[in-house]
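The complex appears here minus one protein chain, its other protein chains still in place.
Right after this comes chain A.
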Amino acid sequence: MTRHLRVDGPNHDNRLDHMAQGVIGQPLNRLEGPLKVTGRATYAAEARPANMAYGVLVQASVPAGKVLEIGDAPGALAVIQDKRMIRYAAQGLDEKGPTSGPDRIEYMGQSIALVVAETFEAARHAAQNIVVRYKPEAVPVDPESVTPELPPKKQSAAGDVDKAMREAAFTLDQVWRTPSQMSAAMEPHAAIAEWDGDSVTIRAALQMLSSNRKQMADALGIRESKLRLLSPYVGGGFGSKLGINAEAVAAAIAAKELGRPVMVAMTRQQVFDLAHRRSETRQRIRLACDAAGRLNGIGHEVLVSNLPGSEFTEPVAQATPFTYQAAHRQVVHAVARIHRGCAGSVRAPGEAVGVTVFECAMDELAELAGIDPVELRLKNIPDVEPTTERPFSSHKLAEALREGAERFGWSGRRAPGQRLEGEWFIGMGMAAAVRVNMLQESRAKVTLVQDGTAIVETDMTDIGTGTYTILGQLAAEMLGLPTDRVEVRLGDTQFPPASGSGGSFGAASSGNSVFLACEEIRQQIAKAMGCDERDLTLQDGMARAGNVAKSLSELVDGTITGEGHLQPGKTEKSHRQATWGSHWAEVAVNRWTGEVRVRRMMGVFACGRVLNEKTARSQCLGGMTFGIGIALTEAMEHDPRDGHAVSRDLAEYHIPSHADVPSLDVHFLPERDAYVGPLQAKGLGELGICGAGAAVLNAIHNACGARVRDLPATPDKIIAGLEP
């Protein structure tokens, strides 16, 4: 039986708090951890079906135009050009395949064909040396060189920000720039396709299997039922595997044509060319406040870019409408249509750069107005969502700010430039953290077996986040089993379709579906016990109700199966849902060289129920590390002439190294959000990123007085703001 729930209203039951097993929330190790550290977890490119051939994508070496002719590839099995091949990756949750027709080139590095050979090396050699004739076209590649589009749905305004600026006691009007950024997941994109008659199985590195199956079926022109996707382990995605990409489509086409399994794995350089980038941004922020620091005007005008016709727009100012109060407000998202690689979701699309820049602006305003930055934020927290007057499902920003200030020792912060230790200026900075929260439709099946074990099945993915573990913990908690008695099976489209991993909605969405499936099973056990489900206690394989106790093996005849089906509902509209937090950083800035070292960093986060302290903490550590990257090191450089990605490997694209990351401190605020489903858990994966970089940048200013508004704050930009 399927238990269905649409989240149309609040749920104050706190059911998980009344379960007896006591494993939910515990900092358990990853269930699949031993498989991963011993190399037994097979990632997409690690299977070896018999008779497999290897494909390598051929890439365009002009930024736009038409492919006229592709030459031969001596030593290769085939050169495949198929009009179904796609030009760029699908966006997350797309239901259709992305634009096909690889003979039309939209950006330099686009995949235009596939070379297949007996070995990867031979295929790569052939692909690198194949001669292609083009009819090139001149196209713009600089976002500030074209007149941008203003998509109507991405603009909003209330009141008159100009007027607010004229009448304010203090105003700020500054422009920031952030560069293109990449997900830079450890595992390169890869796929192995194998046909059986007219059915195909594709092992791939993907984050959202049920929508990926739709995209892939559409791209290949086959029925969904003929397509099975397998992604049991994914070596990080960070948005870059939300949608299908060129390698998987090409692998399927080639495998059909050659009648044998084909693997297509991207090289590291290809990942940088072909995975979505986060658009660079130009952000003008205007703030107007009265003498007491109360905001009266907020303007956030954003310029981002994407390919012509690409629907995705980096939602930079997504959190701006509800983070702070102000009567006069304006949000502008302008999109420059240019021919750099396709832009899409990368690690907390929107807030990662939007909140970061906005929180830098708040720091600047606090200084102008002579108000403590924490105080300025506390003064401007709205009671209801300002634009819509909707209530918040929960609001923890003030608590996160106060608790953070206390724990971090914020009162010890001094005026800019006042702390010098040897060659190093020391400073502190802070920022608010905020990220929209959402649920996605998700299904799961749970089977309780007579021997006191359980199996969870859903096509949910674990992209290194801990999904196996939290779903196992949930089933164990609900069914009263030790966690080692629960097996979790993920990443296979033969299982019920789940939300997938993206937008921080994976844990809560798939978790709720497992919760519902378990409730269904509990119902059946209660029936066998002759009690109400609410009076049933399940613990260590025993069922108890009143003074009756029975083992599960007595109650279960064979197996009991329950299915859970969660759908987001009215609470998404009735309440503004978000996760909240605060970031704190202490940095050292070298007075001569402008090098920055983060000395300590702390985050305080509220994300509803924490399902596993350890995996939740790890998500925050990763997010804060990305924050350091956004502030200090990460930049995808584009060639000014043809727009191509210049930083194409992990030596050149600088994600923070270990030495850049000090010990990070994470605290969770206890919270149960009643409007987000019976689990009362919200998304956490991305919150740790949102604003983290601002704490670092604000600390740099506090240390040495330099304001860097062109990110990342590399030494060259810092010395430009230092005394000679």
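Note that in this section contacts are C-beta pairs under 8 Å (C-beta built on N, C-alpha and C of every residue); 3 or more make two chains touch, one makes a residue touch a chain; residues count from 1.
Just so it is clear, contacts and distances are computed from a predicted model.
Undergrad: Among "Xanthine dehydrogenase family protein subunit M", "Acylaldehyde oxidase", "Acetolactate synthase" or "Protein arginine kinase activator", find the name that the UniProt record gives to the complex chain excluded from display.
TA: In UniProt, the chain that is not shown appears as "Xanthine dehydrogenase family protein subunit M".
Undergrad: One chain is left out of this view; which of A:Asn14, A:Asn29 or A:Asn129 touches it in the full complex?
TA: Per the contact definition at the top, the residue touching the missing chain is A:Asn129.
Undergrad: Taking the entire complex into account, which one of A:Arg228, A:His300, A:Arg648 or A:His701 touches the absent chain?
TA: Of the listed residues, the one touching the omitted chain is A:Arg648.
Undergrad: Which one, A:Glu399, A:Glu572 or A:Glu595, makes contact with the chain that was left out?
TA: The one listed residue touching the chain not shown is A:Glu595.
Undergrad: Return the single residue from A:Thr387, A:Thr559 or A:Thr714 that touches the missing chain.
TA: In the full complex, the listed residue that touches the missing chain is A:Thr714.
Undergrad: So which of A:His18, A:Lys153 or A:His658 would be touching the chain we can't see?
TA: A:His658
Undergrad: I need the residue numbers on chain A that touch the omitted chain, in ascending order.
TA: Interface residues of chain A facing the absent chain: 61, 108, 121, 124-125, 128-129, 267, 269, 422-423, 590, 592-595, 597, 632-633, 637-641, 644, 646-648, 651-652, 654, 656-660, 714-716, 719-720.
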